[in-house]
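I'd like to ask some things about the structure below.
A protein chain is absent from this complex, but the other protein chains hold their places.
Then we have subunit A:
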C-alpha cells in the first residue's frame, strides 16, 4: 500500500485505457502520455495493463507502507526519496516507510505537463469494465472514480521482480523528437469535414502555430489561433469520435479531444492527431504552442511502428537485465 501525504489537483489512477466500452457510452480514459506509463511499468517489472498515478499538478508526496520498486517518468519533475534525488525514467527502490516527493523542477525550461509514478505490482484498484483507469464523468474506475487527494491509501498489487535499481530508459522525447521551428509538430490525418473549409483556413491550419489555452485538460485541448471558416455552416448528426480528433465549433477555434473526451460528438472534424503523436500533445503545457503537419495513412502507421519499436527495444533491453529473463 502507498499513502498520499500531499497531492495537487487532478492526480488520478490511470492505466492504458478502457477499451471496448464505447457501446455503453464509456470513453477510454487512460494515461494521456501512454508511452511514459508503459515505460514506467517496464522499469518496475509490471505487466502492460498495470495502473500508475498520473500527476498533473505538483507536488505529490507519498509514503511507501511496504518496500517497493518504483519509477518516475513523463514530464520533468524533481523526485526525492527521503530527501535524496531520484533519477527520472530509472528503476529505483524504496524501503518501507520511505517518503517519495515529486516537486516542480528547478530547471528554467522543464519539459512536459504530466508525470507518472509507477510502483511494482501496480496500483491495484478494482477493474471496472476491463480497466483501472479513472474516468471522472460517471465516476468510473480509479479510486472511487475520483481524483486523488491527501490521505488516500492506494492498494498495490503483487510485484514481479523487475530490472535492478539504476536501470534507465531513454525517453521518447529524446529518442523520437519531432518539432518544426522549435514547436512540437503533431502529425494529422485529415477527417471527414476537412474539405469543407476555405482554402485560407486550411493554409492557416497547417501553416500557423496554435496556442494551448488554459481551458485545456484531460477532456480536451482548446486552441487559440487563426479562425477556421467553413465554406458553409455545417450541421452534423451525432457520431462516434476518438481521442485526437480536432473539432471546430462554430467559433472557429479548434478543440482537440483527449483521453477523457466523450465518445461521441457533433462538431465538424477537420482532422485527427495520429495516435503515435498524442503523447507529445499530452505533454504540451498550457500556454505553449504546437503545429500541425499533414500526414497520410502509411506514414501514420510508420509513426505507430516507430513508437512501438521504441517500446519493444526498451522491453528487450530491460528483460536482459531482469532476473526472470531466463523465462
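As a working rule, a residue touches a chain if its C-beta (ideal position, glycine included) is under 8 Å from a C-beta of that chain, and two chains touch if they have at least 3 such contacts; residues count from 1.
Just so we're on the same page, contacts and distances are computed from a predicted model.
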item	value
Chain not displayed: protein name in its UniProt record ("Putative oxidoreductase", "5-oxoprolinase subunit B", "Glutamine-dependent NAD(+) synthetase" or "ATP-binding cassette domain-containing protein")	"5-oxoprolinase subunit B"
Touch criterion as defined above, residue of A:228, A:276, A:290 or A:318 at the omitted chain	A:276
Option from A:59, A:157 or A:190 whose C-beta touches the chain left out	A:190
Chain not shown: contacting residue from A:57, A:183 or A:242	A:242
Contacts of subunit A with the absent chain, listed as residue ranges	19-26, 128-129, 135, 137-141, 189-192, 194-195, 235, 237-245, 250, 262-266, 269, 272-276, 296-297, 300-301, 304
